[in-house]
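The other protein chains are all here in position, but one chain of the complex has been omitted.
Order of writing sets the chain letters: A, B and C. Residues in each chain are counted from 1.
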Amino acid sequence: MQLALTEDQALLARTANEFITAGEPLARLRKLRDGRDERGYALDRLARMAELGWTGISFSEADGGLGMGLAEVVLVTEAMGRGLAPEPYIPSIVLAGRAVALGGSAQHKEAWLQPAIAGQKVLALAHSRRRGRFDLTRAPVRATRVDGGFQLSGEATQVWGGHLADAYVIAARTTGDDGDRGGIALFVVPAGTPGLTAVRQHRIDSLNVAQLVLDGAVVGDDAELAAGGDGLGLLSRVIDEATVALTGEMLGGMTEALERTLGYLRERRQFGVPIGSFQALKHRAARLYIELELSRSVVMAAARAVDAQSADAAQLVSIAKAKLSDAYCLVANEAVQLHGGIGMTDEHDIGLFLKRARASEMTFGDASYHRARYAELGGY
Amino acid sequence: MQLALTEDQALLARTANEFITAGEPLARLRKLRDGRDERGYALDRLARMAELGWTGISFSEADGGLGMGLAEVVLVTEAMGRGLAPEPYIPSIVLAGRAVALGGSAQHKEAWLQPAIAGQKVLALAHSRRRGRFDLTRAPVRATRVDGGFQLSGEATQVWGGHLADAYVIAARTTGDDGDRGGIALFVVPAGTPGLTAVRQHRIDSLNVAQLVLDGAVVGDDAELAAGGDGLGLLSRVIDEATVALTGEMLGGMTEALERTLGYLRERRQFGVPIGSFQALKHRAARLYIELELSRSVVMAAARAVDAQSADAAQLVSIAKAKLSDAYCLVANEAVQLHGGIGMTDEHDIGLFLKRARASEMTFGDASYHRARYAELGGY
Amino acid sequence: MTDVESFRAELVEFFERELPGQIGELPPATADYWGGRRPELPHPSSQRYCEVMAERGLTAPTWPREYGGGGLDKECAKIVTAELRRLGLPVPLVGFGMSMIGPTLLQFGTDEQKREHLPKIALGEIRWAQGYSEPNAGSDLASLAASARIAGDEITINGQKIWTSYADKADWMFGIFRTDTGGKKQEGITFLLLDMAQPGVEVRPIKLISGASPFCETFFTDARARTRDIIHGVGNGWTVAKALLGHERTMIGDLFGAGGRGRPATAGNLLVEVARDYIGEREPGGRIGDPVLRDRVTQFTMEERCFALTMQRSADAARAGHKPGPESSIFKIYGTELNQRRHELILALRGPQSVGWEGEGFDPRELAQTRDWLRSRGNTIEGGTSEIQLNIIAKHVLALPD
Partner (left out) sequence: MTDVESFRAELVEFFERELPGQIGELPPATADYWGGRRPELPHPSSQRYCEVMAERGLTAPTWPREYGGGGLDKECAKIVTAELRRLGLPVPLVGFGMSMIGPTLLQFGTDEQKREHLPKIALGEIRWAQGYSEPNAGSDLASLAASARIAGDEITINGQKIWTSYADKADWMFGIFRTDTGGKKQEGITFLLLDMAQPGVEVRPIKLISGASPFCETFFTDARARTRDIIHGVGNGWTVAKALLGHERTMIGDLFGAGGRGRPATAGNLLVEVARDYIGEREPGGRIGDPVLRDRVTQFTMEERCFALTMQRSADAARAGHKPGPESSIFKIYGTELNQRRHELILALRGPQSVGWEGEGFDPRELAQTRDWLRSRGNTIEGGTSEIQLNIIAKHVLALPD
């Protein structure tokens, strides 16, 4: 495993950063938020990312992708994290898209994956229910056999990118109960299916998330991904991949938050000097910088380990999410504190990182969940 | 509960501090340590403390004491902690002495308690075995019934003040097993009893602790304290009282360590200024000061709660020991760090506090033991 | 029976029998009433309750009678508080008049100034705001620039203040302004009072990350004040300002500290309840399901108790007649940090349910707590940043060199 960027990767990182920064990302986010934009992101930006090829990174050429991996994906999400870009790249491409790619039939891919890669359609994946915390065996939906298919009922929460999505991959329990590793299936359900409704939810980070209500929606047998296979296995795998992508986004966010704070420390003057000249603040900034460097290393490593499907890949994913959750929240808290009064105002951008840090922490498992998972995987 | 010192208490505190500092305590400790003094403390100092009345503080007038409580005891131990005084005041008086006072017969008291209060004899209490951690149900000794008494076998470790003690209070299991709350008895066993041997142990804090080996030592029924009663209850009670006394000692130690560090920060010059003028060090010192103030409050409160036998006394004891363990170790670590190079030398006194802090942490339960105990007591 | 006992008897008589008769339904203990010309009524009878209490000098029990207080000694005042708590009645009147400018006037004001302003505070007629910080004078308060030009007995004020709490609801402002730009910056600062109901004063609320707007910006354009409202003389404002900051720190410490009005006294148990609710329990009423979170709850509960005990120790020392010890210097910094830690712990316990802003999928308590958490991030900034508090402790308590 090489923890250095190749020429191509370095180029991709630069392009991604230019694309994001050129879009005046934070101003755009505010406009979407304060204008109560129903979608909360821009379809054309997603399409543009598709044109640049980023939506195809982690898919095989056969599926119309570039046959690269998370090592490249995290460079895109890192740039998105720097600008808090709200486009549903992770849920539509890395989460639902990969689920279809790994478990879907030719029809599934043609109907949903190709359009998603083309940036024409948006996919979302529903895997958690209210109070279900991070346990993937607590499927949000129950699937009961009906003639030629299944009937789905239940309520999923905080479905990322789930408002106005074109289709949903839904984790449902066909048999057994919470805690059982068997009996979980993934179904592809198009928006507009009778008995399926999505309601926009509003989170502190103002990203597009939805509550997905299934009230006896009926799907055919052909709607199931990896039919008869290990549904939970497939779900866990794409969640792990999306988790790595998210840690990339978090890395970008904490990098940006720290840089903005350093800038403020250099410019803000009190007592006749820049406050960045106060040693106590210097040392705290240096501590945050250490956290940043450690975070960058583990994100790169986790991405490469999953790409190589190495034995400790899952453990590295947990290290990465645990580390980034703690480090991003720390950096964001300190960033607000070091900005002083203006740091607590809605008008100032630094607060947006605080909110996103916390929402990211609570997505795909927080630090203590991943520490417990790491220990389980390590057999102690 | 009043968290302020009375006139008498303030006077006692002053006297105790004068007595301790007058003895050039740290030089004395070094002499005992480097001279490999067998006893590791000075009998005459203990006798002097008796003359001053401090050994009688927490005993009833009937038992020849002053009928005061831990609120006063902690003032004595705080002074001892400031000077790292090695005399076995806590083990002989607060731990074993109180056990005899609470559970002993008139004969026990006459034979052991009065002489201990008079500073003529030294008592010790054996309650833990190697690898037993802090669980009081894991008695170090097994007691088997023999005609007219018991036969004791087992090995107790780190018996505080146990080398060259005159008598031992020994926690032994008569029935049942580790974890059972019943079946634990306390026996008073004089030194020199056949089958009992004490071997001096050497700890980082160079206090007098001993390994106590019992190899079929026989004691009569009359040797049992609170005969037929709740042995574990009695043991827990005196351990709680001794824990409070120890937190007083720890408070004194961290106060002294912090004051010495502040002094060094004011005097040591680098880059042409006192290092205490560097803001990063100022802020760290202030953080330590906050810990110190919180510690002082909880020690005072725990002492008064136990004296008043209030409902939450045990919980306050656990808060005090958890807090003081963490705070003293933090202060000691920082004290060494802030002293720089000389801080890591054996020649400099600050390191003695680091060692005592750690040994105290590991006596009567560390912070995580007491947090778990607190939650148990709190029913969650 | 002693005066004290008879006083308590009177008080009980009044609270239990007379008061309901005069007011009818009494406001609940939680109903904070701030008074002022445009009063907000947390409860229909809040204003009436305040007035009736004020008639008896019970809004400001320790203030002298001639200034609208109760003229009571510490002991009797404590009885008032105790009885109010016992009967589940609220403190009749809160606000910066009672807690900040009132005590400051008693310390520095002339008899004339006290006679004019204190009774209106005690009666709840005037609500006050604090004009201290400016955009470029935050931690470095002494470098403030808002100017007060004195001509005869008129003062003309220009400039801007920021972080003025509830300025949009206040009637008068106490604040510090620059009357002299030469010399040491602490000199040339004057402490004065002004009526905010005038064209030269414009107030704009500041929206915080929590969505709330407890603070305002206040702009002065040739605003007017009277020289008779200068406290402690021209150029001596810094002394007054620092004394007042002391009152403020204590108030904030009380507010956020364990047992303080800023939070439920039972936070410890509250956390256990939230943990049981969101994490689950081993068996009904048994241990919290996740031992690691259980340990975090315990750790926090212990810290909180240690802080509460420290506040009690300080109060007991004061009662025992000792002057406030150095321990009081830690209240503001530690109280506010505890409040932040409490909120972050609740987030950890509620997990994904703790990141809602509004609407679907989150229950009201979850949403309210999330806002409170966001608001709490400011606690270590407002009223003197934690960094400033640490500087103060290092310099004034630990005597570390500059």
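Structure notes:
Basically, a residue touches a chain if its C-beta (ideal position, glycine included) is under 8 Å from a C-beta of that chain, and two chains touch if they have at least 3 such contacts.
Just so you know, these numbers come straight off a predicted model, no measurement behind them.
Of the listed positions A:A126, A:A156 or A:L265, the one in contact with the omitted chain in the full complex is A:L265. Within the full complex, the residue among B:W54, B:Y89 or B:F134 touching the omitted chain is B:F134.
In the full complex, chain C touches the hidden chain at residues 291-292, 295. Counting the whole complex, the residues of chain A in touch with the unshown chain are 2-4, 262, 265-266, 273-274, 276-277, 279, 281-283, 285-287, 289-290, 293-298, 300-301, 316, 319, 322-323, 368, 371-372, 374-375, 378-380. By the touch definition given at the top, chain B reaches the unshown chain through residues 128, 130-131, 133-134, 157-158, 199-206, 211, 269-272, 275, 278, 280-281, 333, 336-337, 340-341, 343-347, 351, 354-355, 358-359, 362-363, 366, 368, 371-372.
By our rule, only the chains that are shown with their structure count from here on.
Separating the CA-averaged centres of chain A and chain B is a span of 53 Å.
Chain A and chain C have Cα centroids separated by 41 Å.
The distance from the centre of chain B to the centre of chain C, each centre being the mean of the chain's C-alpha atoms, comes to 43 Å. Residue positions of chain C touching 2 or more other chains: 387, 390.
For chain A, the set of residues that touch two or more other chains comprises 278, 280.
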